[in-house]
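A single protein chain has been omitted; all remaining protein chains appear in their positions.
All chains are identified by letter, namely A and B, in their written order; residue positions are counted from 1 within each chain.
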Amino acid sequence: MSSLRSITLATLTKDIRLEWRSRDAINSMLFFSLLVVVIFSFSFDPNAEESREIAGGLIWVAFLFAAIVALNQTWARELRNQVLDAYRVSPAPANALFIAKALGNFILVSLLEALMAPLFMIFYNLRALGPAWQLIPVAILGTWALVVNGTFFAAMSLRTRSREIMLPLLLFPISIPAVQSMVEATRIILSGDGSARFWIVLLLTYDVVFTTACLGLFETILQAE
Amino acid sequence: MTDAQTTQIVVTSLIKQFGRFAALRGVDAEFSGGKFYVILGDNGAGKTTLLRAMAGLAHPTRGTISILGKTPQEACRELGYMAHPSLLYDEMSGMENLRYFARLYGITGDDRCAQAIRSVRLDPDLTRPVGQYSQGMRQRMSLARAVLHDPQILLLDEPFSNVDVNSAREMVALLKHMRDAGKTVFVVTHQASLLEGVADEFIWMQAGQIVNRTPQLVSPSAEAQ
Partner (left out) sequence: MKSGFRILAAVTALLLVQGFYEAMWVAPTERTMGEVQRIFYYHVPSAWTAFLLFFVNLVASIIYLVRKNPKADAVALVSAEVGVVFCTVVLVTGPIWARPVWGIWWTWDIRLTTTLVLWLIYVSYLVLRRFSDSAQTPKLAAVLAIFGALDVPLVYFSIWFFRTQHPQPVIGGGGSIDPRMLHVLLINWLAFSCFAFLVCWARYGVEILQREVDEIEALESLRGVAR
């Protein structure tokens, strides 16, 4: 499917180029992420022991808020001037567009996480008592879980009123098992209390199931008026 | 050429409903290849909906559209679509825009993009982002995008609105040239006078139906007298 790959790549590079040219969007998102971390730190200011227990939850809730801000602008450029019509009218496969957008969001949200995570570690004096390397697959799988469904529901929300509230409304219930997995896995790794393996496997399962569902149904969503 | 005169597009009992509002209330028509059709009528007559249905962007509530014996989505390579929004990315230059859309059609290399831009009398080397163009330039660039992949059939929705006289004339010249080369052209417009002497047939719509088809630009009420 070389056309799928080349169109996906072309779309992704186009999005990155456009994002780079109008850096205000990224800058304001970065600042928002910083604010979220600071506010959380003011609201939950425990000593080191307790913080490891709830840090997993705090970090991922913070990431979730930052992700929503990023996901809400996924299709903003395509809506202006109705560019989406040009895509729909072309022979390009819908999935190429979806994968490109999902990957773009993944990169963007990972960027935000890369800013927020060290800040959390500083404010909460965090240190992993368990195998810290496991945080990497948790972060990757967890972020993809949010981004793949988020990109999909953002497209669904295009056909609704109150678009910006519709996205979190649709995304949060479906994401519950993924968020629980991320939070539990992070808590276990930080406190060194047991094995996070089950949660990582559940996250992987979630990712596989929903990536397949999104790829299977995105064309249907895109072609809805 | 004998090819050009055969029936290319067949619309059968087309009904399009948006909730309580019926935009198309049973349209039956046949269109031959190689002709220049102008679709006229008041606002709300269903002109845009008919064009979008032919482009595959609006799904019929009932009835069918057959383009070259296929559905509009299957025939997408043969269709070029243009509307009042530019369907272009404001933050990229004309050439960058066309390069991206060319990829969607599997076209690589800059030659065809440059050629399409030159055919609407714009400069391929212009680096100014499309968002800063005048309306006339933007519509011409949008037309370049529509003809980039050399489609058989052009569907243009209000291409001349808010466009300066010069740009409009350039566009009409190009469209005439394309019809002479055997392409089929559909233009929805309120400025039918621009196309007098160029168009082969004027199609009048009212209240979601085609009420008249004339070779000359004469309104139905004038004919009744």
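Throughout what follows, a contact is a pair of C-beta atoms (placed from the backbone, for glycine too) under 8 Å apart; a residue touches a chain by one contact, two chains touch by 3 or more.
Please read all numbers here as calculations on a predicted model, not as lab measurements.
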| item | value |
| --- | --- |
| Touching residue (missing chain; options A:L4, A:L129 or A:L169) | A:L169 |
| On chain A, residues whose C-beta touches the chain left out of the figure | 149, 156, 159-162, 166, 169-170, 172-174, 176-178, 180-181, 184, 194, 198-199, 202, 205-206, 209-210, 213, 217, 220-221, 224-225 |
| Contact footprint on chain B, counting only the chain that is left out | 15, 17-22, 25, 59, 61, 206-209, 211, 220 |
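Note that only the chains that are shown with their structure count from here on.
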| item | value |
| --- | --- |
| Distance between the centres, which are taken as Cα means, of chain B and chain A, whole angstrom | 39 |
| Contact set on chain B toward chain A in their complex | 55-59, 73, 76-77, 79, 81, 83, 85-92, 100-101, 103-106, 145 |
| Partner chain B, residues of chain A touching it in the complex | 3, 6-7, 10-11, 14, 17-18, 21-22, 77, 80-83, 85-92, 223, 225 |
